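What you see is the complex with one protein chain gone and the rest in place.
Going in written order, the chains are labelled A, B and C, and every chain counts its residues from 1.
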Amino acid sequence: MDAEIDFRSDNVGPVAPEIMEALAATNSGAASAYGGDALTAEVKLRYSELFEADVEVFAVPTGTAANAISLSACTPPWGAIYCHVDAHANTSECGATEFFSHGAKLVPVTGEHGRIDAAALEEALRDSGRGQAHRSQPATVTLTQATEWGAVYSHAQLDELAEIARAHSMSIHMDGARFAGALASANCTPAQGSWRRGVDILSFGVTKNGGLLCDAVVVFRPDLAETLKYRLRRTGYGWSKMRFAAVQLLAYVQGDLWLHLARRANLLAERLARGLTTTGAARLIAPVEANEVFVRLSDAAAAALNRAKIRVHPRGDNIVRMVCRSDMADADITRCIAAVTENHGIEKRAN
Amino acid sequence: MDAEIDFRSDNVGPVAPEIMEALAATNSGAASAYGGDALTAEVKLRYSELFEADVEVFAVPTGTAANAISLSACTPPWGAIYCHVDAHANTSECGATEFFSHGAKLVPVTGEHGRIDAAALEEALRDSGRGQAHRSQPATVTLTQATEWGAVYSHAQLDELAEIARAHSMSIHMDGARFAGALASANCTPAQGSWRRGVDILSFGVTKNGGLLCDAVVVFRPDLAETLKYRLRRTGYGWSKMRFAAVQLLAYVQGDLWLHLARRANLLAERLARGLTTTGAARLIAPVEANEVFVRLSDAAAAALNRAKIRVHPRGDNIVRMVCRSDMADADITRCIAAVTENHGIEKRAN
Amino acid sequence: MDAEIDFRSDNVGPVAPEIMEALAATNSGAASAYGGDALTAEVKLRYSELFEADVEVFAVPTGTAANAISLSACTPPWGAIYCHVDAHANTSECGATEFFSHGAKLVPVTGEHGRIDAAALEEALRDSGRGQAHRSQPATVTLTQATEWGAVYSHAQLDELAEIARAHSMSIHMDGARFAGALASANCTPAQGSWRRGVDILSFGVTKNGGLLCDAVVVFRPDLAETLKYRLRRTGYGWSKMRFAAVQLLAYVQGDLWLHLARRANLLAERLARGLTTTGAARLIAPVEANEVFVRLSDAAAAALNRAKIRVHPRGDNIVRMVCRSDMADADITRCIAAVTENHGIEKRAN
Partner (left out) sequence: MDAEIDFRSDNVGPVAPEIMEALAATNSGAASAYGGDALTAEVKLRYSELFEADVEVFAVPTGTAANAISLSACTPPWGAIYCHVDAHANTSECGATEFFSHGAKLVPVTGEHGRIDAAALEEALRDSGRGQAHRSQPATVTLTQATEWGAVYSHAQLDELAEIARAHSMSIHMDGARFAGALASANCTPAQGSWRRGVDILSFGVTKNGGLLCDAVVVFRPDLAETLKYRLRRTGYGWSKMRFAAVQLLAYVQGDLWLHLARRANLLAERLARGLTTTGAARLIAPVEANEVFVRLSDAAAAALNRAKIRVHPRGDNIVRMVCRSDMADADITRCIAAVTENHGIEKRAN
């Protein structure tokens, strides 16, 4: 009998063996606590090379942690953070941003496929009441890359949004929970995908792309880094055995591991999307530009997946999310497509 | 040439191999995210057995996280938390408790060797202004076990404090960053050392006793657990790949590992203390009841340690903290004692 | 030359002479501070009679204060507050609700003329993720009565919303900055307009209806009142010379002053609306059910008002808000209508 295949989320998967091995290999001797160790120092050097800039890097336990603490560093308590209406920080973090920022306001902006629409942002800002004490003041734009609907902002799109943000003296945060996937998709360097696009601070996702229990904040603007040291301590994020987080961040980028993993996940998603839509039983509702596939399924296709023990994340109205991971086998994708195709054939014959 | 020996903190050490191995062994397949997995469910069962009570357990990244979120669950924003003046939450967490509790007040109480003095607590509470809107209202007593000065509260001492807390309708939190060491020292069961002493919520320390990047909150009072689910999410503590934290919590207590580790650390500390004080060059300034040794060193002894590349944590006025860990070799202790003894001989002859 | 007439807001007006006189008449002798005085006690009695219920009343400096502290009493930090998209708390209080509630989330709901639409509320709640840790949890519905667009919820409308709120175990807050106007409009008792409609806590507006520097929170649910005592102190709202606030609250309702004032303001608004729309130069964009008139003006009419030194509050797209106050003279209304009419005549002749 076939094993279950789990497409529900990136987070259901295991850890990249390279990371787990590096972790185990670190386990000897003593080292200074709270980030005073050599591996933590190496992270700063290695990531500065990687990003071609003098960055500060802070390991944090989760992507929500990365987002909330980054946004709090950019935004005063009376500030407003412009986000996509479907941004994770707006819909799925139980008010973490509001908590860490001491009450800043998330202002949802619309846009196709999870991308903030530049015109919609302009309009929201026109009505923002800059300088009026009655209004939370525009402080930050947060962009999710890849987006919550599996799309990837183009450089032109990012530049347009950055220009608007700058014109309003706002900081730019990037929620890069799937940053590796976005780079793999855009085929650009980390620098080209972040600070060269105007990003000031980045939630650098690791967990969703083969990580363990650690993500990171990468800071491109020194003034933002200054307060993070204290913010990280008072949030309880600052691990005393930091070297074991640092080694994860090092292993993750060693030999371009992160990009290899992301490329594979993206490739599987592309294959999956092609396979599903070819059958006619599934219709894409967003472009597949990273590792997520959003499709509307026929009832029969949904039932077929269920019968084949293929788990997906329901999003209402027959829409499902299917997330591909680098640890999946080619055969998983094939089996999934086959389940739907075969069923669809049956369905068509029955008509 | 001799290698460095590092007595500065529990946190400078490596991870117990059993935990690292269990982590690696978990690394396959898919599992529900955010604690919906089987290992997380097993943690609740296993810890409920261990504590002989139906407990809730929440994995968190750090001890500060455990303290701050536990105290926030017990204390309204206008509440007062009575702590020892040297409590970690009061001195070393950069205001995490104030942040998570939305402004509750830590009221420092004195007492020898890090133990809250019952009479001092009574007096502080007499002056607390219960029911007066001008005053932060007594809500919680937090006890550190073992204390910040290496002492361990006796059951009688805990019972006396608990009675006072109950008489004032206060919750009791235990900062158990070194809870295993305290149990090993008191030679009692987890239940006897916690909820049978009146503890409502426990910061269950793992990191300092061979853990990796994970501590826990153990909740004995169901009403406190209810809000924690949301608190954990909005603090960014809730790992999506929770099973990798759960497996650490399981391995930690498997086969009484945690108690074996703590007993060894305590034993080394006892040997170290005996050896150092026998020389006459070091004077204990607190009883050695767990794995920490606080001594006042002669200048010569301090210099000797330095020469021998033995690192200690200075606490001012020639006082140093020396923390023993289970991963240390017997020879490390012997070498440390020898360094001071030998030197002390020289010093005495020189006089 | 004509004096300026100021229709911009209720807040630009003076204080009802009865309140000012009562304040001056209180100014002798000594009285216990912080609300321990006889006048504060009398407020509770008098308002309990007025509301036909055992209410608690807390004087606060502003309507924003009343809203933010009321909402914080109903809503945990991880709670969600469902409000109209144009609610004052959502648009014009610089994040006061987020601040006082320690990060609760305002969820904007649409609806005509500032009234929350029941179907829209139902839909928003269907998607609220009750019990999911990722989501801010539905806690409170806040209704503005009269609404930000000058409309007044009918009893049937309030009952429908209350039923939805109850079905989701949510509290109901009413922003009654113009509560007197709403009662005058609905011609019902304070009880009928508040707790009999399911309201748990009321921002009881005084300032906009002839008050000075004081509004109030009226609490119908005893459990909500318990925490307010401390909340009021730590927000710095608790006046030490409370009797001078209490006397304002007493004078405001003495001999139904508040309702007389509101009726007059409503009447003037009705006359104004009729006069303006009869000319054809202004078109109502919301029903005039209390003391506010929202109209779209022709360019000529806007210019005419300006020439006649009649000040209005612009709301974009040629829409203006004109607020009538009880202290306005009949002649003010007449002059305003005349200015537009006369001009409109000219304008029509010119065509």
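One rule holds in what follows: contacts are C-beta pairs under 8 Å (C-beta built on N, C-alpha and C of every residue); 3 or more make two chains touch, one makes a residue touch a chain.
Computed from a predicted model, the values in this text were never measured in an experiment.
The chain omitted from view is touched by exactly one of C:Leu23, C:Val57, C:Ala281 or C:Cys336, namely C:Leu23. Only one residue from C:Thr40, C:Thr91, C:Thr207 or C:Thr341 touches the chain missing from this view: C:Thr207.
Among C:Ser48, C:Gln192, C:Thr235 or C:Asn318, only C:Thr235 touches the chain that is left out of the view. Contact residues of subunit A toward the unshown chain are 34, 76-78, 102-103, 133-134, 137, 227, 229-234, 238.
By the touch rule set out above, subunit B reaches the unshown chain at residues 77-78, 91-95, 98-99, 102-106, 133-136. Those residues of subunit C that touch the chain absent from the view are 4, 6, 8-9, 11-15, 17, 20, 23-24, 27-34, 60-69, 93-96, 99-100, 207-208, 211-214, 230, 233-241, 244-245.
As a working rule, only the chains that are shown with their structure count from here on.
Mean C-alpha position of subunit A lies 42 Å from that of subunit C. Measuring from the averaged C-alpha position of subunit A to that of subunit B gives a distance of 35 Å. For subunit C, residues that reach two or more other chains under the stated contact definition are 77-78, 102-103, 133-134.
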